[in-house]
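Note that this complex is displayed minus one protein chain, with the remaining chains in position.
Let's look at chain A:
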């Protein structure tokens, strides 16, 4: 399943191909960006898993799919739910790992600069099978559609409305923060909460129940929920 790919495909067919090509990254610049990753990850000949998994052959692979690496439950769940690594999903993940998999062990705040992400993705792309050999392989790098409007992030939520809306969440998510089978959503930073909910709303995250729930919440309602859960105490 490639939820992300479908969306990108539609977008790409509308946007002119020249505009897309302009947004390809520069692998040489990406190698410099990659220095931030090197303390945990290896890539290239003889790369091994270290604190993080090795990154060869990343493109087109299901998230959390190396059998010999211990991933967080959150990333495993995302992979099982259909998350695959492509330029678009990597871009969203690299911008804020916790927006794509809340419980990921990758303790990296994220690359806020879109050009740096494009360059890094172009660099990592070198270590996957080449598009020249495999025509249907991923492009080297591509623009994304996951960015959310800074005005949305700036919205101040109404916690009272959030409390009412939260009753729809607490049918499954425990207010105690308990996490068995369904992740905890209490005491998240508001920005992460908003990003995660918009990722479901835009179907960049793969869970069907959450896509449905987030899909009908507007930006104010998501902000209200974020405001409420951010300070919820038992």
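Convention: a residue touches a chain if its C-beta (ideal position, glycine included) is under 8 Å from a C-beta of that chain, and two chains touch if they have at least 3 such contacts; residues count from 1.
By definition in this document, contacts and distances are computed from a predicted model.
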item: Candidate names "ABC transporter substrate-binding protein", "NADPH-dependent 2,4-dienoyl-CoA reductase, sulfur reductase", "Histidinol-phosphatase" or "Ring-1,2-phenylacetyl-CoA epoxidase subunit PaaC"; UniProt protein name, chain not shown; value: "NADPH-dependent 2,4-dienoyl-CoA reductase, sulfur reductase"
item: Selected residue (touches chain absent from view) among A:77, A:98 or A:198; value: A:77
item: Sites on chain A contacted by the missing partner chain, in the whole complex; value: 77, 80-81, 160-161, 163-165, 167-168, 170-176, 178-182, 208-209, 211-213, 215-216
